[in-house]
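Removed: one protein chain of the complex. Kept in place: all other protein chains.
What follows is chain A.
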Amino acid sequence: MPASASTNRPEDLIGRLKSSEGEAKLKALREVKNQIIGNRTKKLSYIKLGAVPTIVGILAGASESDVSLIVQSTAAIGSFACGVDAGVKAVLDSGAFPHLFRSLSNPDAKVVDAAARSLRMIYQSKLAPKYDFLQEKNMEFLLSLLNSENENVTGLGASIITHSCETTVEQKALCDAGVLHRIIYLLEGSLNQRDASLDSLATIVKNNSDVISKFVGLKGGTALSTITELIKDRNPRTRLLACICLIVTGNAFPCYLQDIGTKTKLILILVELLEEPDQVGDEAPFALANLIADKEDLQKLAFEVDAVDKLCNFLHKGPVQVKRLRGIFLALGELCSKMEICRSRFLSLQVLNVVTDALNHDSLDVRIAACICMRNVSRSVKNLSAGRFMNEMIVTSLVQLLNDPSTLVQVAALGAVSNIVVDFTSRKSIFIQCGGVKELIRLSKSMDTALRLNSLWALRNLMFLANKTCREDIFLELTSSMLASLIHDPEPLIQEQSLALARNFVDGCVDCIEHVLADNGVIINAVGKQLWSSFKSEVCIQGMYMLINVATGSEFHKEAVMHQVLAPEASDCSQSFVTKFLQNNDSRLRTAAVWCVVNLTYPDSPGGSNRIERLQNAGVISQIKKMVNDPCLDAKFRCSKPWKAYSEKGFACSSVASLSKGRTCLSAKWVVVI
């Protein structure tokens, strides 16, 4: 009837909440509470009308004995905070927190129960304030909650831990205070207590090996078996939480997760939990990703139980909720991170388009997860060689992401781009036509180190075996001065990628070599300077190969390299960097140094003998002489090469007799013919 309907309108109810008559107020409170339970729209509507401060006011003003009023107002406050962040904010802004905590000390059990329930709702939100465990009084209070007989109160204690424990110091403080003992005990309680305890347990032990080692020793060493039993529990949330606890433990101490049966069970349960419609299904793929991350044996197990198929089938079923979609992409990404057989299966299941579409998803987290998945799948050289990833749809989406407002998305996209541009077909031009090079070069000038590093990484891979036009397009866009300055970047990882980019640019292309010698040799000088000064093997290796590649060119090119190798003005140290590298512990660097000498003294190069003499004077040759028994076969075999070639070409012939008889003998003595 219209008359009665109007009495329950929000505006009317709010009016009655302010009534001075206790019974009317109580009735209105009940009505509001009943209307908003499970109804987000109603909650938002009441919040907008300012109902929350009014209700908090009722709670604040109620006397300790006013049980019904306290219980109803507390329950309504909890309901506003349940699952709606705007509700949590309104509750906190209204100052409800201290009143709710005060109610936990109320002599009436119903009040305590209602307050504990409401506080748990609030602690489920990220907006809830952090609880400071490091204050002694707070820790005592927390223990009193966990020691309570009331299920909601112990649950509140566990929720506070799950919400607030973030640092290793806090984890240790909780552990030292004996919280773990109590939590393990609560695992034997009701379903709610068990789940809340498992949740808090995972939080306390996460990434903290000290705490984990204490945890596994609890209950006479049976704590872990208790958790292992719970992965088979009837309740899906219990299964998930028990899995998470085991995963966290196994990640810190692999010895506690060695049983193949348990590992397989974990994978099967987590894949099966994907079917759960609620939060459990949303969280399951994250747990799976965490379980198999960087572990090839577990990835193999997951493949054998059809995890790739099951995850992909989920993507085929239709729109997937944002969090779950992100989790599935991350789990698939991990599955495809190491094993070609998983990538191959993934690609055969026709879900690459789903991942490509998700590159344009509204959610930043989904875009990042899709990039990670794409990056790992594109580690397949077999499919890169077939040009599988170099198509306009994928490339256009990734290039767009290079302009994403989030740096995290840009970096994730660069990871995928770095792999896809390796492409062995002649389709690198697709990337250039989509504006990819311009974007990469723009990002290589970024102030952000990760962006600079990853954009250069992508450019280096794009340059790999690219045709001359493609190489020159990149170089001209980048400019020699920019490349020289990147070679001198303060970050060694960026120096390495810049040098690798220069190395790939000059590989097998005389015109490209000319480019790096132009502009007064700004690039080759930058390379030489790094080689004289850097202590990082990876940097020096790339620099050496850049010189090696330049030394495959003309006499002029070889002399340009000689100038760097012997330039005394470049360093106070009189020993050439080549001599230094020939003695380096890193066999890759020794091998690179030998290759450099091989190319400088290559047969048929007119100035070869002269260069040998200069290298001899610089102490390079005598160092190579010592390497005939180098433990690295690659270096050892290459050592014989220049001298073998030289003796074949008549090292002792009259035209070069002046180069000394001694050296002829020298070469004859240590040429090793395998």
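Things to note:
Methods note: a contact is a pair of C-beta atoms (placed from the backbone, for glycine too) under 8 Å apart; a residue touches a chain by one contact, two chains touch by 3 or more; residues count from 1.
In the analysis below, contacts and distances are computed from a predicted model.
Here one chain is missing from view; checked against "Mixed lineage kinase domain like pseudokinase", "UBC core domain-containing protein", "Tubulin, epsilon 1" or "Glucose-induced degradation protein 4 homolog", UniProt names that protein "Glucose-induced degradation protein 4 homolog". In the complete assembly, the contact with the undisplayed chain comes from A:551, out of A:409, A:551 or A:565. When the full complex is taken into account, the listed residue touching the unshown chain is A:339, out of A:127, A:268, A:322 or A:339. Of the listed residues A:214, A:375 or A:529, the one in contact with the hidden chain in the full complex is A:375. Considering A:465, A:482 or A:522, the position touching the chain not shown turns out to be A:465 (whole complex).
Panel shows chain A; residues 338-341, 344, 375, 378-382, 384-386, 415-416, 418-419, 422, 424-425, 454, 457, 460-461, 463-465, 500, 503-504, 506-508, 545, 548-549, 551-554, 558, 587-588, 591, 595, 598-600, 602, 604-605, 632-634, 637-638, 640, 674 of it touch the chain omitted from the view.
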